[in-house]
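For reference, the structure discussed in these notes is given below.
A protein chain is absent from this complex, but the other protein chains hold their places.
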Amino acid sequence: MTDLSLADFQPLEPGQEIHGISRPSQSYWQDAWARLKVNKRALVSLYLVIGLLLFTIAGPWVWTVDPAQQDLDQVSRPPGADRNALIVADYAPWQTEGLSFGEGLKVVGDPTTQAVKLKWDAIPGANGHRIYRNIFPIGPERSYGIPRAEFFDNRVVTFEDRLDLKALTYYYVLVPLGPRGELLDNYEVIEVDVHRVTTIVEAVDRGLIEESANLQIGDEINLDWHPFGTDYLGRDLLARLMAGARVSLFIGIGAPFLFVLFGVFYGSIAGFVGGRVDQVMMRFADFVVALPFLLFMILFKISFGIGPGESGVFPMLVALVVLMWPATSRLVRGQILQIREQGYIHASQLLGAPTRYLILRHMIPNTLGVVLVTITFAIPSAIFTEAFLSFIGMGVAPPTPSWGSMSNEGIKTMLTTPHELIFPALFISITVLAFNLLGDGLRDALDARMRNQE
Amino acid sequence: MAVTDTPIDSEESFARSAGKQLAIYALYALVLLASLIYVFSLVAGRTGSGTSGGAVDVANNSVTTTLRQEPPQLDAGRSTDASSFVVLAHVMEGLLAYDDNMQLIPGMAERWEVREDGATFWIRDEALWSNGDSVTAHDFEFAWKRVVDPDTASEYAFILYPILNAEAITQGELPKEMLGVQAVDDQTLEVQFAQPTPYFDKLVAFNTYLPLQQEFYESTDGRYGADAEYMIYNGPYVVEEWIHGASMLWRKNPTYWGDHKGFLDEINAAYITTDINAKLNLFKDGQIAETQLLAPMLPEAMEKRWQIDRVMDGTVFFLEFNHREGRITDNWHFRRAMQLAQSSDELVYKVLKEAAYLPAVSLFPVWIQGLNDIFRTEYPPIEHKLNVQLAREHLEMARQELGLEEFPPIVFLTGDTPISILSSEYYQELYKQNLGLEIRIDVQNFKQRLAKMTSGEFDVVVAGWGPDYDDPLTFGDFFASWNLNNRGRYNSPEMDAQVRIAQAELDPKKRLDAFGEIQRIVYEDVTLIPMYERGWAFVVDPRLKGFKRRSVGPEVDFNFAYIEEVED
Partner (left out) sequence: MTRSNMWIFILKRLVQGIFTVWFIATATFFAMHNVPGDPLLNDRATTEAIRANLQAKYGLDKPVTTQYVIYLGNLVRGDLGISFTQENREVNDIIRDHFPVSAILGILAVIFAAAGGVLWGALTAIYRNRWPDYVIMFLVILGISVPSFVVAAISQLLLVNVNDLFGTTVLPVAGWGTVLHMLVPAMVLGLGTMAYLTRLMRSSMLEIVSSDFVRTAKAKGVPPARIFAKHQLRNAILPVITVLGPSIAAITTGGFVVELVFAIPGLGRYFVQAVQQLDYTVIMGTTVFYGAFLVFMVIVVDVLYGFIDPRVRME
């Protein structure tokens, strides 16, 4: 208990030295912004987002390859695969007159990725023959490989293989057939080294050389370079990733932001107002969730008048927003129900704060933790839903790519050509990571309890 | 950085104790989970796949396989899908049947006679139903009359049209008693034709011609074919158990008359799924006896030293044009341009890359028989050569004929299967490069695609056709102007005339000549552009022999399969 004297109650003289203000008074939002700017996580996510935007918008100016152009000589090539090719004559059906026989199973001419021509002598006792092709040597278990052709007439002694030839070593096996087409025991095998070729016409078509260039048969050239490899139709993966970024980022970020925004407002009004309004609003939300998604997607597409084969990105966005907001609203409402019983809300109300102020300034920022998580998860969900919809014809039409549909396609060849799946999945992961970090940073910045704790 | 304002060591111990608490909760959750699982397993056993002895069970002479889809029902007179065809091919037998080399052999009929005006079948005495009753000619008469009855609403009724009055009955113009078939006595069945049908013996081997015992059918009170107990069987197997959506079990039928089929005691279709990767995994795990192999699975198959086999599945896929008036695709020059600018070789060899697919060159697939040899050996299709220059000329002529400044986008209607979308994407880029055309790909699911085809809302559709019976007519009559399946509404008097000959001509050589003409017309008039003939590459457990995959008839055939131990 200090001693008080009358002198303590003397009014202050004007102009007396008072402490300065250590820093300007900041509103809640200004403080949050300041903290966000130095938040490490938010910074990283900012760089990532900028990187993605650059990739999407500026990328096609730098890497000008057409995402729809098919390079059928380089289908499903991984990045860094070798691409040198010999020039040969254009393909012409094989004329088998004048071939000499008597040497058994042999290759005719040069085995190339254009065609492998085989000739053989009829095996004694055979009613017909079957040709197999293997990429492994034939061991004692007699697994011959892929059947390439069956001939039930033993006078047929030539075969031209053109199926999916790569620059590898193949083993061709000739197996005799019995009278009922069954495989007999003896077989002949030959090892064939195939090398990659292309024709002058194809090289000119793909812009590898000028038309006037003096290229001869037997010269070597390099086929197109694809830094990320090619997909199942020989299209450049990097170009497709750039083109796909537009659709995926637009839908994948646009849709979640919109429906979360709507869900937040809807849920906070329902949660705060309560009573009958709340009940009706929530029942309506239940109603929307229970509707069969696919059916209504189809309806949306039709009512937007998208023609056959046209890309319906906007209707898809609208449909995603309209059909996915209920979950967020329910979540937000739950949070609001908790928060509105807090002390500071009552205090604000006593001070005469209008409902709108309470919702905007107090409640929504406090639900942000939950909301940001929802957005982070909604992004890949929207991307994959878009892929599914495009696949069944409700979204973007071929050949427009999107990361989700590229992932779907890549799954089929996951074990043989994983790069077709890895790259789009990687980009999706990066996007998710970016917004995840942003969400963390935002939440840290907006958390009122961490205010003034620098 | 923001930090809670409690001292560090208290924070540590707080974290530790909270962690401990969590661990306890996790334990509770696990216990709850375990007990729930136990309870559930009791419930799940009801709808389970049943136990199976693995892919090949030598001791029980049984094999395990899969079905692609659940058969909607097993009523032969009304079934239309591949799964029910597979089941019925094992548990039922018609007048005639196929042996393991796809040759016609006697089935329920021990001998038969096909004449110009009709046919007669003599049913064997020893043919029995699984309930012990004899199979009689009355069973066939009843079944066929039921099929053509419009009340039955059988979608395959058209396959009975060669029988007198069948078509009129399905239109509702005549009562079903007027069908040209009578059971003269228990063992003799007489059939009258609407017009000479020399291929009738091949027809009666088809599903829709299977017999049905009237007494039993009426006792099921409309539930015939809905479940295993609502059927009687006359084939080498019976359906012993059918758990909907999950599995089916076939057991050897003791009352089956012959010993040339049905060597396995039990066939267990223990898994129902369309996912081919799942089937491959089941095969690798030793749970099923055979599976298909798609192109990406082949390298692994070769590495594992599996015996890979392949067979044509019978279907031909093609680009079908919309020949309705006013459509751009109705213009012959336009179609010719599209035909010349492509070659099905590149599609199959470089894009689809399936080892068992063949580039299609004709409406008729490679396996169709001619007179003494393969049809396409006796009637070689016109050789097609890619010619982009000529194609562009035709395109220009089409443009002038149609009076267009430039061509509007062409709509490619396609189904939602990966292969059709892949083919469409290939063509989209190809025609853009070679002809400068803009192609729009309209992806629709099955029912919607059919609806658009029927109403003509397409320019080109990626379509296919599979055989119903082993005669060229199953493909040959496709483009007759009266054929409802001709959804492109192709209308050519020349084609119609040839089809009529093919349908009614008795001289086999003249008939085949007509098919040769049809093949030529299809190419020269560019009725369609052939894409590929589908086939299956597949692998079979080495202990299972005699297993067949068919081009005509059931997709998979275990009728001639048997188990043989393999010495290592």
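Labels A and B are assigned to the chains in the order they are written; within every chain, residues are numbered from 1.
Here is the rule we go by: contacts are C-beta pairs under 8 Å (C-beta built on N, C-alpha and C of every residue); 3 or more make two chains touch, one makes a residue touch a chain.
Just so it is clear, the model here is predicted, and its values are computed rather than measured.
Of the candidate positions B:Asn277, B:Gln307, B:Asn387 or B:Gln433, contact with the unshown chain belongs to B:Asn277. Which of A:Glu141, A:Asp193, A:Glu210 or A:Asp286 touches the hidden chain is settled by the complete complex: it is A:Asp286. Residue-level contact of chain B with the missing chain is found at 4, 6, 10, 13-15, 17-22, 25-26, 29-30, 32-33, 36-38, 40-41, 43-45, 47-51, 66, 70, 72-73, 75, 78, 80, 150-158, 170-172, 222-223, 225-227, 243-246, 270-275, 277-278, 281-282, 284-285, 287, 444-448, 450-452, 454, 484-485, 487.
Against the chain not shown here, chain A presents residues 274-275, 278-279, 282-283, 286-287, 289-292, 294-296, 298-299, 302, 326-327, 330-331, 333-335, 337-338, 341, 366, 369-370, 372-373, 376-377, 380-381, 384, 387, 404, 407-408, 411, 414, 421, 425, 428-429, 432-433, 436, 443, 447, 449-450.
One rule holds for everything that comes next: only the chains that are shown with their structure count from here on.
In terms of their C-alpha centroids, the spacing between chain A and chain B amounts to 34 Å. The touching residues of chain B, when paired with chain A in their complex, are 2-3, 101, 294-296, 298-300, 302-303, 305-310, 345-346, 348-351, 353, 355-356, 383, 409, 411-413, 416, 418, 421-422, 424-426, 428-430, 432-433, 439-445, 457-458, 537. For chain A in complex with chain B, the residues that touch the partner chain are 68-70, 72-73, 75, 93, 132, 134-136, 139, 141-148, 162-164, 180-181, 205, 232-233, 307-310, 391-393, 397-399, 412-413, 415-417, 444, 447, 450, 453.
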